[in-house]
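Before we start, here is the structure in question, set down as structure tokens.
Omission of a single protein chain aside, the complex is shown with its protein chains in their original locations.
Entry: chain A
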Amino acid sequence: MATVELTFSALPAHVRTARLVATAIARRTGVEESLLDEVRLAVGEACSRAVEAHRAHCPGEPIRIELKDDSGRFEVTVSDQAPSDEIKQEQPLDLGMLSDSFMSGFGIAVIAGLADDVEVFPSPKGMRIRMSWPAATNGHAPI
């Protein structure tokens, strides 16, 4: 099992870096090219949500990403330290209800729509989003 860990301060500019790192490691791990856009978007969503949460609650604390090549799966876990009670909504869309708070839940909805396997663990001490995609069993993409 190979693991890469990345921590970054809660600045929007770093989210792009996190996306790029995750996509590069996903490619190296053997995730299919057709899934790389999904990895990029899902990791970006998780990191954006974490950055916004930290900026509201604990701007000085870092956000942590763990990227693992584990038994034929590429697994990404994004952990923040901001208290959360994340909303889960499945309702017909009405423009009037698309308030900023509703839109903040869109990130999770997008991740759920993209990742092959997602678990969200909200807690008063922070949220952990774990997601994974199928990867090459030997953990290395063809060169």
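As a convention for this text, a residue touches a chain if its C-beta (ideal position, glycine included) is under 8 Å from a C-beta of that chain, and two chains touch if they have at least 3 such contacts; residues count from 1.
Here is the rule we use: contacts and distances are computed from a predicted model.
Choosing from "Lactate utilization protein A", "Anti-sigma factor antagonist", "YVTN family beta-propeller repeat protein" or "Spermidine/putrescine transport system permease protein", the protein name stored in UniProt for the chain missing from the display reads "Anti-sigma factor antagonist".
Touch with the chain that is not drawn comes from one residue among A:31, A:110 or A:127, which is A:110. Screening A:48, A:84 or A:132 for touch with the missing chain picks out A:48.
The chain not displayed touches chain A at residues 12-13, 15-16, 19, 37, 40-41, 44-45, 48, 51-52, 93, 95, 98, 100, 103, 106-107, 109-110, 113-114.
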